[in-house]
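Have a look at this one before I ask anything.
A single protein chain has been omitted; all remaining protein chains appear in their positions.
Take a look at subunit A:
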Amino acid sequence: MSAVVAEHDEHHDEHHHDDHAHGPEKGLLRWIVTTNHKDIGTLYLLFALAMFFVGGVMALVIRAELFEPGLQFVEPQFFNSMTTMHALVMVFGAVMPGFVGLANWMIPMMIGAPDMALPRMNNMSFWMLVAGVLLLATTLFMEGGAPAAGWTLYPPLVLQTGKALPFAIFSVHLLGISSIMGAINIIATIFNMRAPAMTLMKMPLFVWTWLITAFLLIAVMPVFAGAVTMLLTDRFFETSFFDAAGGGDPVLYQHIFWFFGHPEVYIMILPTFGVASTIIPVFARKPLFGYSSMVYATASIAFLSFIVWAHHMFTVGMPIAGELYFMYATMLIAIPTGVKVFNWTATMWKGSMTFETPMLFSIAFVVLFTMGGFTGLMMSIAPSDFQYHDTYFIVAHFHYVLVPSSIFILMAAGYYWLPKWTGHMYNEKIGQLHFWLSVVSVNILFFPQHFLGLAGMPRRIPDYAVQFADWNMISSIGGFIFGISQLLFLYIVIDTIRGGTGEKVSDEVWEDAHKHGLEWTLPSPAPYHTFTTPPTVIPTEHI
């Protein structure tokens, strides 16, 4: 076998492979049957972008209804469906696929591999994702409406869902299988396909964070699948896992859900850390500070994510010993997270910084993620959490660690790698305009929600007492500006694909980027097949 591969490689000069069917298929079929990591990466990214707008429209329905006290636009039940579907679409349709798309595009190029280890499974996991999200979307049109019990799907409430329940559960199964396949593929690729010189402790942090994230996914997606399957049997097969009247326990569901749910939120933030650790050194023109402590901090956070789940449930009436344990364990997360923030700051310190759009989004990420981290620390304190829990304070918290964190970093990654993907430069002026509109409006949108929560406004309510009116109106205004600003990003993506500024981009795109990552040693745009022979020299600036 190895002899065959060697012979094959001899002929495999980049411009002489017409005798093989190695180019993309022609027409639409290319995208359906593709097994190429770049094609699949593109599909994931475009799908995530589309779902970002779908989930965004749902968010705007929510913010429109909350613009003023009183019910102006939607019935309460539909409002609850919107909060539920907004979360599910954003988590499973936008953020997770966004990072899987980046992983598909970048991991092989960063570790010097020709493709993902399991290309056919790669295709299947993408199309299963599409099937899962479409199935979820159809529940909006079913009798009884889409699921409306919150994305956490707590019983007994979720069992009151109409015809949509089994479809939503099956959709979660599909999304879970898709994620698990994607995770297996990433692990197999990183462990087996690295260029010989690419030892584990030389891998870019984006690869490291995704490796750890993939293990989290494999560990927890089956747990979630199990939890929703128990919901299914409780509803249709007379079991009583979560029904006290039959000897079950509704709180059991919450334990199982958050055993999945807490690692799940880290699944959305760890690759974010990886991209930030990739971008900041390039624009500071300085190696990343504390590479190995970044790796260990990521691993610590991943480990801690498994043992803190019940801090989402401080009010369910746990024994005091449990409350104390989960409080202490949760507080510990601040330590490795702090290390990361300090390291990013130290990376910028005494650098030679420039502020192109990817760097702007990354800096905003460090600042705003830290603010989300602070409120997270506040909520780890169980007695205070008795006040914060299920109010707008937590809505503000998790949106700070998702929107100006994960979403901003997905944007940063888009700006950073679009020239490599397309061979064209994006319009920097519009990029910066997009950044400033986003960073200002996202704070108008979410910062007042801290005040609302502290002042006593519960989350997931379609209408509110009049003393909450002003901040809600401001928050909604911020929401609309933020939503509309994202159309600029859509414009930039389309414009860049179609030629951008027209300026020919170099292979390394960013000054001295070739010192920071293998992808910048490749031509721009990256050819359909790259690293068919592994690179022998690897950049080490990031270590």
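Here is the rule we use: a residue touches a chain if its C-beta (ideal position, glycine included) is under 8 Å from a C-beta of that chain, and two chains touch if they have at least 3 such contacts; residues count from 1.
What we mean here is this: contacts and distances are computed from a predicted model.
Enquirer: According to its UniProt entry, is the unseen chain "Spermidine/putrescine transport system permease protein", "Transporter", "Phosphoserine phosphatase" or "Cytochrome c oxidase subunit 2"?
Expert: When "Spermidine/putrescine transport system permease protein", "Transporter", "Phosphoserine phosphatase" or "Cytochrome c oxidase subunit 2" are compared with UniProt, the left-out chain turns out to be "Cytochrome c oxidase subunit 2".
Enquirer: Among A:33, A:134, A:200 or A:335, exactly one should touch the missing chain; which is it?
Expert: A:335
Enquirer: Among A:288, A:407 or A:513, which residue is in touch with the absent chain?
Expert: Missing-chain contact among the listed residues: A:288.
Enquirer: Check each of A:367, A:484 or A:537 against the chain that is not shown and name the one that touches it.
Expert: A:367
Enquirer: May I ask you to list the residues on subunit A that touch the chain which is not drawn?
Expert: Touching the missing chain: residues 69-77, 80, 142-145, 148-150, 154, 156-157, 160, 162-163, 243-245, 247, 249-251, 284-293, 315-317, 320, 323-324, 327-328, 331-332, 334-335, 338-339, 341-342, 345-346, 348-355, 363, 366-367, 370-371, 374, 377-378, 381-384, 386-387, 389-391, 451, 454-456, 458-467, 469-470, 473-474, 543.
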